[in-house]
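Input: a single structure, listed below in structure tokens.
In this view, the complex is presented without one of its protein chains, the others remaining in place.
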Amino acid sequence: MMDSINVDITHLKKGEVSLGTSIMAVTFKDGVILGADSRTTTGTYIANRVTDKLTQIQGKIWCCRSGSAADTQAVADIVKYHLDLYKATNGKEPTPHLAASIFQEICYNNKDNLSAGIICAGYDEKKGGEVYNIPIGGSLHKQDYIIAGSGSVFIYGYCKKNYKKDMTKDETVSFIKTSLSQAIRWDGSSGGVIRMIVLTKDGIERLIFYPEEYENA
Amino acid sequence: MTSIGTGYDLSNSVFSPDGRNFQVEYASKAVENAGTSIGIKCKDGIVLATEKIIASKLLAPGKNKKIQTIDRHVGVVYSGLIPDGRHFVNRGRDEAQSFKSLYKEPMGLEGLISRLGYFVQAYTCYNSVRPFGINAIVGGIDDSGSHLYMVEPSGVYWGYMGAATGKGRQAAKAELEKLDLPNISCKDAVKEAARIIHLVHEDNKDKDYELEISWISKEETNGIHKFVPNDLLEEAKKYAEEEAEGRNDSDSASGSDSDSDEDME
Partner (left out) sequence: MNHDPFHWGRPSQGTYGDYNYNIAHASNVDKSNKSNSEFPKMHTQQPMITGTSVIAIKYNDGIVMAADNMGSYGSLLKLDDLQRIIPVGSNSVVGISGDISDFQYLERLLDDLEVEDSYDMENENLKANHLSEYLTRVMYNRRSKMNPLWNAIIVAGFDDNDELVLKHVDLLGVAYSSPTLATGFGNHLAIPLLRQKVETEDDAAKLTKEEAIKTIKDCMKVLFYRDARSWDKYSLCVIEKSTKSIKIEKDVKVEGMKWDFAQHITGYGIPQQ
């Protein structure tokens, strides 16, 4: 299905490495925590069982990626470039809202070619923790917490009933751990370890939880 | 200007042997003779004002506004060639709009003024163009507070607490320095702006003028650039006239009539 000039990549798209995923980001009293599983699949084969789906865009602005691995990495890299440029030309630190807006712009303008569902989360020095959802299609939604990816559909009910505003860090970590462990339990495309990133005014902290621990959470 | 006639003043983008760009300096001359404009940075916002010289009695009063809006939160007033000012403002609008289309938030004043600075500067570098014949005072509010800048024909810009340009700039600057900047409130600044414009106009009394004042304030206008309401403008004018009379009474040396309808060009 190709000639010397045009290559039809649609059949390649179908076999693409994808992040059939369980990801989430939750605001709490002191900031925001991002969480993700670590499974990457091509079809039913696990291409990577220890993936890091939490990507740093800039300082305390991070994102969780779901959808095509290649697409979301490319988009994240482009957003990173825009934020570097913004910092240089405007002489101030970009905010999580700004990063989310650029994600949105790219995902919207290229909606025909991208399969990317992105959660953009960050700690804003003025406003505290913030999470933005950029689902497939390229709309932008500010929320208190977000769950996304193929595994998320199994935990909508659990999260709605158990999320509380202004939780402590420990409460939030345990909320994410329980939520993701259930998503992993019921979604074949999610699995491996649970990774988290904690963003507060004090800095950036990375957490990791192994199956033997979170399965009992 | 000793260098006139040497040929170094005929073109943009050519330095004279002593390192000057005469076209830029001539552009500033165009500003120096134009109606006075001022900007005041206040504790809760920005006030812009201008003395609009009435060039003909046939011009419709209250029309022909000179102060312009770049974005909801940014206002501009300039002294100099009006078409140049309009071109400058249009560029500001384009910059603000394209910023917002990418970043989904209003453009910060520092970012905007730096882009406009580059824009004005570019007009000093090419043979095919001439520099802007304006000094533009750009003021506005963003998430880091209120800001006031003035851009000159060379493209240089500075941040100010009180800015003045045009014919009456020297006297206006002296008056601005007496104000308690930036602790003055916008409401008071409107009155002071009217007083200053009224005062500096006295040296140019043979020509009528119209006073234009706009403001951008979190409290008064919800962060949006607007003309001040008519009653406040009238109050400010009255204050300006009273102050002027008070000054004339105490300073009996200058007792000229305020009637100056005659002598239109």
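In this document, chain identifiers A and B correspond to the written order of the chains, with residue numbering beginning at 1 in each.
Basically, a contact is a pair of C-beta atoms (placed from the backbone, for glycine too) under 8 Å apart; a residue touches a chain by one contact, two chains touch by 3 or more.
Owing to the predicted nature of the structure, the values given are computational and were not obtained by experimental measurement.
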| item | value |
| --- | --- |
| Residue, one of B:Val31, B:Ile67, B:Ile134 or B:Ile197, that touches the chain absent here | B:Ile67 |
| Among A:Gly137, A:Gly188 or A:Pro211, residue touching the chain not depicted | A:Gly137 |
| Contact footprint on chain B, counting only the chain that is left out | 65, 67-69, 71-72, 93, 96-97, 100-101, 104, 214, 224-227 |
| Residue ranges of chain A at the interface with the undisplayed chain | 1, 3, 5-10, 104, 108, 111-113, 135-141, 153, 156 |
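One rule holds in what follows: only the chains that are shown with their structure count from here on.
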| item | value |
| --- | --- |
| Length of the line joining the C-alpha centres of chain A and chain B, rounded to whole Å | 48 |
| Of all residues in chain A, those that touch chain B in their complex | 82, 86, 89-92, 97-98, 101-102, 104-105, 126, 140 |
| Interfacial residue positions of chain B with respect to chain A in the complex | 101-105, 108, 110-111, 114, 143-144 |
